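Notes to accompany the following structure.
Removed from the display is one protein chain of the complex; every other protein chain stays in position.
Each chain gets a letter, A, B and C, in the order it is written, and its residues are counted from 1.
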Amino acid sequence: MKRLLLLLALSTPLLANAQPASQIAWTPAMLNLVKKGNAEKGKQLAESCKSCHGDQGQGLKAETQDGETIPAVPALAGQLATYTFKQLRDYANGDRSNETMNGIAKNLSEQDASDLAAWFGSLPRTVGATAPIKARAEKMVALGDGKRILPPCFTCHGSNGQGEKMDIPALAGQQADYFASTLLAYKKAERHNDIYSRMRLIAQQLSEEEIKELAVYYQQLK
Amino acid sequence: MEQLTEEERKRILESPPMGTFALMSVVLGGMVIAWLFLYYGVFLPRG
Amino acid sequence: MNNAAEQKLVLSHLWVAFIAFVVACLLGEYQVLERSGLFPALDSTRVYFASVSTHGVLMAFVLTTFFIMGFGYYVAVSSLKQPLWNLPLAWISFWIALVGTVLAAIPLLTGNASVLYTFYPPIVAHAAFYIGATLLVVGSWLWCVIMLVTFGQWKKAHPGAPVPLAMFATAANALLWLWTSAGVALEVLFQLIPFSLGWIDTIDPGLARTLFAWTLHPIVYFWLIPTYIAFYVFVPKQAGGYLFSDEMARVAFIVLVVFALPIGFHHLYMDPEQGQGWKLLHGIGTFVVALPTLVTGFTVIASLEIAGRLRGGKGLFGWILALPWTNPMVLAVILSLLMLIFGGFGGIVNASYAMNAMVHNTAWVPGHFHLIFGGTTIIMYIAIAYYLWPLLVGKPLFSKNLALMQLWTWFIGMSILTTPWHVLGLLGQPRRISTVVYNNLLTLAWQPYEFMMILGGLVLLGSACLLIYILAKTQLAPAAEAFTGEIEYATPIHAVSTLPEYLNGFKVWNKVIAVLMAISFGFPILQFFFMDTFGSSAWGY
Partner (left out) sequence: MHTEPTKPKSQWLIKLFPHWAHIHIDQLEQKWIAVSLAAVALFVGIITLDALFHGINPPSKVETIDSASLHLSKEFAEDNLGVQVDGQGKIIIRMVAGRYSFFPKHIDVPAETPLTFRWVSMDVLHGVHIPMTNMSTMIVPGYVAEITTSFPKPGDYPLLCNEYCGLGHNHMWSNISVIAKENWKAPTKPAATGGTSHE
């Protein structure tokens, strides 16, 4: 009976007018699928990820070559498996767009995504280059800003930037360039796979300056 | 404390506690009034 | 009671209770300071919620349970005038409860159990927290067994004789606690522990809340009964008079126990998982349980009136001034009853079904329960401690004047603390917030009240420290003066010779409770197994 209802619930969006932000729902079945991800298999699959995401899944910062900016690549090491899994599925379903990743993710099964997520989750997080941390960023992380209805970052992303159940990403050690471009994409609603616009609503309230400061802060967090 | 005769003691022990009744009635009456005020004066007007 | 072994048992329990109490008071003051936002250095949401969780657990579970167990042993031995049945079992119960407390304290203090003392699934804490809390309850169950066996044995040895009122009420409390704790025990054993260990994927928060509501109301009567015992069996004697009515006291305790249980849904008025008919039924039951408190108020004040008149008080209210206000027990009962007026009124408002929307989860609620628990209930725990300590350590009380000052400051601090809380509630401030960050005109009016609460908390903290100082000084004083006091239980004006069995035992009441519980909780619990419910997976915080 429950399964039937679940099926119904999952099939209704096909009839609805607008697309939901993401097709992924953290039902117990979905959570178990991620939990059972096989890191060993993920490791083999991840061979082809290395060229962009690095040997250790540490990502890449943005680079300018011949006047063209090559965008930053996110660090995946130590990321929550649920988060990585959801992004891969969102890429596959077209709920998040990135030319390269959409193509790659479409060729991965749910099980592959789960294995990859498990593998990257098992890698140790890397700590990025140092740059001075602004007090304003620290304040935003610890206290938020009531005036703008901004909760402190740590309440969702963890006091060590370690992420949180179900799928709040770990931010510690994330490539600052990637971090900043992601928040900007949320701000402009170019990225929109956050359910109920949760991150978009927050990013809209942040200035570009603040976003850059937070990026520096989180890259250095252990 | 003045000494009470046995008779006075007995009388006190058997007399009904009018003071208590009066005191409790005032308190309970106050509660009823305050409750009615909150119910009809605050709760219902709030929608 | 002159048996050193039993004195040690009682003292150990009471010390655990009061140490938990003073630590919790310290945390309480930190919380009002943090919340005011006056001291940016203190602002930490993580510490705040770890602190609130610990404060609640220490006050509501540790202070109460250990005090009630220790006091129960004392009452059993002194009122029945016989040694305690199974002293080793009592010590086992003590250690189980203490180990449980420590086990729960570790995740609490390290911020791994910031789920507040009412648990809040589907947020999960570290499993050690639930297991520790369970051990504390298991320890208290052994106490219940000891109390009920003692009660039964005495009755068998004295057929037809009325059980002394103090022991009757203590046994009533043991029975109440067994019934009360069953709800939360079901929740913890079948939902929270397996959930926190990852043995089950989901739990239904609706069912969890229903089970907790089973416990949540009668637990406050478990805490309150020692206070009522002191009202009935110590106060009249200390005031220089007699208990107005022994029988009405028994009736009050029975109604309290029977009707405290099937009415927990007034905690769920605003919840979507129970229907309105059940809520209304529990609501009416909640009003019924106001009756024994009204009767208790009458009996106790009537006892005081007679004492005042015996001391020469005249006129309708002259007896009030004639009372011995410098007797700690008498002063405590006066202050306790004063707080009961306002705390009780707040409770009636909470209980008023749809009107609950006006105050639900606002600052009004902590204002209410601090007044009635921290005020009415705890001030009598303190008065009992002042009365028992000399008897337990064989030395006179360190200073009566300091004790009186301590009781006054406790009352004043509680008044300063809880008045703004009630007002804030009516203005709509939510409870359980660590700072006011809302940026809205309606919320700016709250600030001055926050400052008043800092003052109230400070007075209470000072008062709690003074209590510990007095108790420690009494115990550690050089044993120069021999203290030869005896415990004195109040005698009723009209001696009780025979009683109908239902006023002298609980067999029939136990069955009544079973029926009432089946009626009021049967369907509301079973519905979760018939509906298509969707469980929640575990979340952090």
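Definition applied: a contact is a pair of C-beta atoms (placed from the backbone, for glycine too) under 8 Å apart; a residue touches a chain by one contact, two chains touch by 3 or more.
What you see is a predicted model; the values in this text were computed from it and never measured.
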Among C:Gly132, C:Gly206 or C:Gly457, which residue is in touch with the absent chain?
C:Gly206
Selected residue (touches chain absent from view) among C:Thr409, C:Thr443, C:Gln475 or C:Asn510:
C:Thr443
Kindly state which of the options C:Ile19, C:Leu42 or C:Ile123 is in contact with the chain not pictured.
C:Ile123
I'm checking contacts with the chain that's been left out. Which of C:Pro83, C:Pro396, C:Gly505 or C:Gly535 qualifies?
C:Gly535
For chain C, residues touching the missing partner are 45-46, 49, 114-116, 120-123, 204-206, 209, 244-245, 247-248, 268-276, 279-280, 283-284, 287-288, 290-291, 294-295, 298-299, 302, 348, 352-358, 360-362, 427-438, 440-443, 493-494, 498-500, 527, 531-537, 539-541
What residue numbers in chain A mark contact with the hidden partner chain?
5-6, 8-10, 12-13, 15-18, 20-23, 25-28, 144, 146, 149-152, 154-156, 166, 195-198, 201
So that we can see where the missing chain sits, which residues of chain B does it touch?
11, 14-18, 20-21, 24-25, 28, 31-32, 35, 39, 43-47
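Simple rule for what comes next: only the chains that are shown with their structure count from here on.
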Intercentroid distance (Cα basis), chain C paired with chain A, Å
47
Rounded to the nearest Å, the gap separating the Cα centres of chain B and chain C is 25
If you average the CA atoms of chain A and of chain B, how many Å lie between those two points?
66
Looking at the complex, which residues from chain C come into contact with chain A?
43-46, 201-202, 435-439, 532, 534-535, 537-540
For the complex, which residues does chain C have touching chain B?
242, 244, 294, 297-298, 301-302, 304-306, 309-312, 315-317, 319-320, 341, 344-345, 348-349, 352, 354-355, 357-358, 426, 493
Across the complex, what residues on chain A touch chain C?
1-2, 5, 26, 28, 31-32, 142-144, 146-147, 149, 152, 155, 159, 164-166
